[in-house]
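Complex shown without one protein chain; remaining protein chains in place.
First chain written, first letter: the chains are A, B, C and D, and each begins at residue 1.
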Amino acid sequence: MSVAGHFGYWATVFLMMAGLFIVISRGNLVKKLVGLSIFQSSVYLLYIVPGKLVGGTVPIVGEGFTVYSNPLPHVLILTAIVVGVATLALGLAIVVRIREAYGTIEEDDLLAADARAD
Amino acid sequence: MRTDVILRVVAKLLIPFALMFALYVQFHGDFGPGGGFQAGVIVAAAVIFYGVIYGLPAARRAVPDRAVELMVAAGVLLYAGVGVAGILLGGNYLDYFVLASDPVHGQHRGIFWVEAGVAITVSGVMLKVFYLFAGRGRDPEDEA
Amino acid sequence: MIETPGIAALFVMLAAVAVAVARQRNLFGVVVLTGTYSFLMATALAALDAADVAMTEAAVGAGISTVLFLGALNLVGSLESKPMERPWIPLVLSLFTGMLLVYGTYGLPAFSDPHAPIHTHVVPRYLQEGLAETGVPNIVTAVLASYRGYDTLGETTVVFTAGIGVITLLRRRRKKKEEGGS
Amino acid sequence: MSDAAFALAAVAVPFAGAALVALAGERRRDLREAATFASAVMLFFLVVALGPQVLSGGRPAVPLFDMVPGVALALQVEPLGWLFAAVASSLWVVSSAYSIGYMRANGEGRQTRFYACFAGAIGAAIGIAFSANLVTLFFFYELLTLVTYPLVTHHGTDEARRAGRVYLGILLATSILFLLPAIVVTWILTGTTDFRPGGILGGRIDAATAGVLLALFMFGIGKAALMPFHRWLPAAMVAPTPVSALLHAVAVVKAGVFCVIKVIVYVFGIDTLASLGGSAPFTAIAAFTLVAASVVALRADNLKRRLAYSTVSQLAYVSLACSLFTPAAIMGATLHLVAHAFGKITLFFAAGSIYTAAHKTEVSQLDGIGRAMPWTMAAFGVGALSMIGLPPMAGFVSKWYILSGAMAARDWVVVAALAASTLLNAAYFLPIVYRAFFVAPAPGDSGGHEAPAPMVLAQVATAGACVAIFLFPGLAIAFAKAVAGG
Partner (left out) sequence: MLAEHFPALLVVTPLVAAPLIVVVRSARAGWAMALAACLAAVLMAAQLLARVAASGPVSYAIGSWPPPWGIEYRVDAASALVALLVSAIGTASVVYARRSAAAEIGGERLYLFYALMMLCLAGLLGMVVTGDAFNLFVFLEISSLSTYVLVALGRDRRALTASFQYLILGTVGATFYVMGVGILYLATGTLNLADLAVRLPQAADPRAATVAIAFITAGLGLKLAMFPLHAWLPGAYAHAPSAVSAFLAGTATKVAIYALARIWFSVYGADALLRDIPVAPVLAALSVAAAFIASGAAIVQDDLKRMLAYSSVGQVGYITLGLSLATEPGVAAAIAHVVNHGVTKSALFMLAGAMALRLGGTRFSDLAGVGRTMPVITFAFVIGGLSLIGVPGTAGFVTKWALAGAAIRAGQPVFAAVVLLSSLLAVAYIWRFVECAYFREPPAGAPAPGEAPASMTGTALALTAAVVAMGLHGAPVLGAAGRAAAALMGGAR
């Protein structure tokens, strides 16, 4: 259980922190969605990195190969990527509508506008 | 951009290749990387490219909104329908073994059709989203 | 092996781009950086033997997402108006979550351990029997479309949901009495 | 019809009456009031019909729904419940007549809601009386609170709304915070919540738990108005007088003391409690409530407020008696439930008559009113004497049993408290009677006239009942013996 053996997890952790930080700290809605994308993409590494076997190959069965990297995380992450882009499309559509309804996509201004309406 | 002749010619040449490539990705997915999702994206990209070069209305004439919306739904129906076919032929839901007399052949058939379903829905959705985003803020007359 | 340092280098670059994204305030710049990020991610995934995933990430991250962002920025404007304020709470929260994850992953097998559970349970059947059972040599496709085909039906439904969601959100109400299919 | 069907019908009739009243609506007021009266009479006969069977040992039972596993919503008629039902149903007949007179004479609004809720309150009270277990009792107890809330806030004014909040707040809060946990704990300890002669907790509970549980029950039954949870009762005085009668005599506080007796006798069991001991704190609280409420009543000028605190004090008699854990005291408590009902309703009827006929609400305004309203004030006098506990009134009978219970238990504190409160009762009631008959009216006071006939008849009837119970106590005593004797 060497420290170096866990570098893949660190990449996951760092990207997750960066993404989460952008999502929470930034007020611009588009920027939030960018952060969300990075946050989601950290999961890709969480699944895929441990599936790699050094000296292995892409999991397409063929003559001359015996060691394959793990295909199951690939399948799962394909789904995760698709879910991510679907969420992004929806999020951007809502942002467009918000911009049309409020004239701004900054969180503070939106809160202020809603507070005035009350 | 719409007046740039070179771009237009390049696009005319490129788009058929893109569609060919999509078909390759779709059907080669069994043997190499790729499959319905990637193929669907490439098909959509080809049409989007066409739309960017020739203008949104031209793309809409080539692939009309109604057809796109049908694609969006048809892919899911096709995929889910393969599952139901499994039940009708005496297996479980999404059971491909029963789709043909030989189980492995049935698997092939099932995978083919579900990948087709994925490609249809993905390309439909990508196109539709493009139409909607690109059409936003223009003359509402050509809205869906 | 040369693989491991190369992968590690890609991770460092990914991290650097993520930081740049956080700091960049011009949203067009952010989108360009995001595209770069996805491209790096795709490269890393390819290096990790995830060819299908790499291809998809390239198409989705560098392609579709960028187009979506640009289309949206075209409609909503491109400057993030406010600099960051009070970043401490988000920072603490992110750090806490990150540390939790670090703690947890220390309980997990090390990189490329062939005896890790994910390599010894469930997956061997896919790799050993997959071709015979489904006739598909690309095991990713076999698992995606057959063994876990139901997940993919769900995934297609997610795409469908997003599609009709965007239609619902962005379709304008038809003015006047225009009749007809579209 | 079997007895069980009678019991079920007794609970159902008032609710059916409420529905009929609501259907008749404001436009067909004669039909509406006929429906009220008819259901009252019908209920009375149903309850009376159950009497002989219950007295001879029959316990008609009606299981309804499985509310929670192992605990059914179920009815069962036993002597204590029958007695309470008999009091409530007979007083409903009288108070219906009185209400019709009062509401019409005072031109009150929202009368449909009034009659419907009144009927609903009676239904809930009968439900409490016939509950076969604690959960059913709790159900009807809460229902009674909710259905009387619109009556308390009848006038819809800010004052009424505030009173409604106090009313609902105290009654719901005590029931949810104390009564419900007490029931749940009982259920966990015994696996049942059924009322059984001799109690269900015997042998399953130690003295400390019993003390806590008893406290939860005593304070949880907020309708018994044990201090410090008595405030809802004076607050509710903003309601029209028939509502006060309902609260103080017919249903609400009666339901409270009924629940106290029922819990002591059928959940704990007198013997269990007596063997565990430790009743002193409750005796003390009840005794304190008894005396303190009397003192407050003495200082109140508003007639209804004085009556309200009198009720608080009278209810404490019952709690006090219950805390003695002797059969004689339980008999006294049971009888006091009956006696106080007839006495207090007479007093409230009289107060309402005075308000209706002379528009007076304060004790200090009552000089010489006996000349204008002789029947009313005579009835008031009878009620007052009964409250004090003098013969030949019903109150004497019950106080006698309580006192002898206290003597038998050699609890001299209780005896002293009883004596003190009797003196205080006399001190705050007799001056009213004295003023009415022997002080000359203030100059310029026109003197007025009697209230409408239905009201006068109603109060004379209840006053008569006070005397009748003294003269013929056999029936009530027989039932009370059945309660106390197990």
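By our rule, contacts are C-beta pairs under 8 Å (C-beta built on N, C-alpha and C of every residue); 3 or more make two chains touch, one makes a residue touch a chain.
Given the structure is predicted, the values throughout are model-derived calculations rather than measurements.
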Partners of the unshown chain among those that are drawn: A, B, C, D
Absent-chain contact - pick from B:44, B:59, B:94 or B:126: B:94
Contact with the hidden chain (one of D:9, D:105 or D:172): D:172
Residue among D:5, D:68, D:440 or D:453 that touches the chain left out of view: D:68
Where the unshown chain meets chain A, residue by residue: 16, 20, 23, 29, 32-33, 36, 39-40, 43, 46-47, 50, 73, 76, 79-80, 83, 86-87, 90-91, 94-95, 97-98, 101-102, 110, 114, 117-118
Chain C residues that touch the omitted chain in the full complex: 100-101, 103-109, 116-123, 125-126, 146-151, 153-155, 157-158, 160-162, 164-165, 167-169, 171, 173-174
Where the missing chain touches chain B, by residue: 69-70, 72-74, 76-77, 80-81, 83-84, 86-87, 91-97
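By definition in this document, only the chains that are shown with their structure count from here on.
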A-C or B-C, whichever has more C-beta pairs in contact: A-C
Separation of mean Cα positions, chain D and chain B [Å, integer]: 78
Contacts with two or more other chains, residues of chain C listed in rising order: 51-52, 56, 60, 64, 68, 71-72, 75, 137-138, 140, 144, 152, 155, 159, 162-163, 166, 170
Of all residues in chain A, the ones touching two or more other chains: 58, 60, 78, 82, 89, 92-93, 96
Chain contact graph, described as a line, ring, star, complete graph or other shape: other
All chain pairs that touch each other: A-B, A-C, B-C
Chain C residues touching chain B - in the complex, by the definition given at the top: 51-52, 54-56, 59-60, 63-64, 67-68, 71-72, 74-75, 132-138, 140-142, 144-146, 149-150, 152-153, 155-157, 159-160, 162-164, 166-167, 170-172, 174-175, 181-182
Residue numbers on chain A that touch chain B, as the complex places them: 58, 60, 78, 82, 89, 92-93, 96
Of chain C, residues touching chain A in the complex: 1, 3-4, 7-8, 11, 14-15, 18-19, 21-22, 27, 30-31, 34, 37-38, 41, 44-45, 48-53, 56-57, 60-61, 64-65, 68-69, 71-73, 75-77, 80-82, 84, 87, 89-91, 93-95, 97-98, 101-102, 105-106, 108-114, 116, 118-119, 122-123, 126-127, 130-131, 137-140, 143-144, 148, 151-152, 154-155, 158-159, 161-163, 165-166, 169-170
